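Only a single protein chain was left out; the remaining protein chains are all shown in position.
Here is chain A:
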Amino acid sequence: MEDWRHGGFGLYLHWPFCQSKCPYCDFNSHVAARIDQGNWQNAYLQEIDRIGGETGNRVLNTVYFGGGTPSLMEGRVVGAILERIGKTWTLANDIEITLEANPGSVEAARFADYRAAGVNRVSLGVQSLRDADLRRLGRLHDAAAARDALEIAKRTFDRVSFDLIYARQDQTLSDWEAELGEALQLAAGHLSLYQLTIESGTAFGDRLAAGKLRGLPDEDLSVDFFELTQSMTEAAGIPAYEVSNHAEPGNESRHNLIYWRSGDFAGIGPGAHGRLTLNGRRIATETARNPNAWLSTVMAGRSGDSLRETLDQSQILEEFLVMGLRTSEGLDVARLSSLCGKKDFSSDFKDLEDFGLISTTPHKLMATAKGRLVLNRLIEEIATRLE
């Protein structure tokens, strides 16, 4: 069996537009005055046909509309895309079709159309349940709008998740404890909880570099935030299944699991990445990031991919570690063996196990909660030893 099949096959579609740019965000998202949705629809369809030509005989497990703000897409566009997808691949019986949505009223009004088009899961960018913090995060909605959108979403879709950003400026541990408590009341079996990361090239990044971004937690407090988050979600029955993702068992995001399990995924849209195993070779694909550049390339009948690179064995192994160790299920030892050509790891990581950073079973090797806190280091250590 080809290795990617352990992870499955999904399709990622990137919608690169937002109503405004959030100051912390380094995603490929842009604010545009006018978007000709018909043109975009055609371009997506054309790319679906292209990828379908290479992978058409596969069963498709998931579709993910990410962004940007895909909830700015018109319902008919989403519908046309899903229709074409249905004609291109055999859809898995339990196919998961997620759409990222922002909690504005305009977006909420489209939920029914998305449902009708086939979307069965939404991930709502709530970010915070506190108005003051939402303003500091540059969000256009307030907490009440978020709660309303969540209500509508829960009524409309089978599965709903929402995102929160914590470890924010001037946030105390008890602030977060209360806020997360409320969130757990609202949750429908899945939550993404991200510690605020200051990315370079963002407005926050510039402010930090200029020494003007104050009140961020220090390392100790950020550890406390993380640990509190772990214990509260666990107690509520939606434990972490990945560094920042929490779900009741069975309700995990199957699409994201494809990434973390090194499955195959096609990436369509500006700045989308893909991994496809074709003719026994694992190919990394990348498209042009600039929305107009991507659109005009595809409209001119050319491939949206700006890069196609075959990954060698050590690169595949590196990605397998980087992605796989994020999950609580950990790495599949048999896959690890075949990727690095080594049979027995029992002595290699003994000390890491003694330090309580990893744990192992005959079939799995995973980072513990303690190990996940220093995951970047842990991955580096494990990767170096496997060379």
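What we mean here is this: a residue touches a chain if its C-beta (ideal position, glycine included) is under 8 Å from a C-beta of that chain, and two chains touch if they have at least 3 such contacts; residues count from 1.
As a working rule, contacts and distances are computed from a predicted model.
*Asks:* Which protein name, taken from UniProt, belongs to the chain you can't see among "Xanthine dehydrogenase XdhB protein", "(2Fe-2S)-binding protein", "Cysteine desulfurase" or "Elongation factor 4"?
*Replies:* So, among "Xanthine dehydrogenase XdhB protein", "(2Fe-2S)-binding protein", "Cysteine desulfurase" or "Elongation factor 4", the name matching the hidden chain's UniProt entry is "Elongation factor 4".
*Asks:* I'm checking contacts with the chain that's been left out. Which of A:Ala43, A:Val122, A:Met366 or A:Ile379 qualifies?
*Replies:* A:Ile379
*Asks:* Thinking of the whole complex, not just what is shown, which of A:Tyr114, A:Tyr241, A:Phe265 or A:Trp294 touches the missing chain?
*Replies:* Final answer for the missing-chain contact: A:Phe265.
*Asks:* For review purposes, identify every residue of chain A that touches the missing chain, sorted by number.
*Replies:* Within chain A, the residues touching the omitted chain are 12, 66, 194-197, 219-220, 222-223, 226, 243-244, 256, 258-259, 265, 267, 271-275, 284, 286, 315, 318-319, 321-323, 326, 351, 355, 357, 372-381, 383-384, 387.
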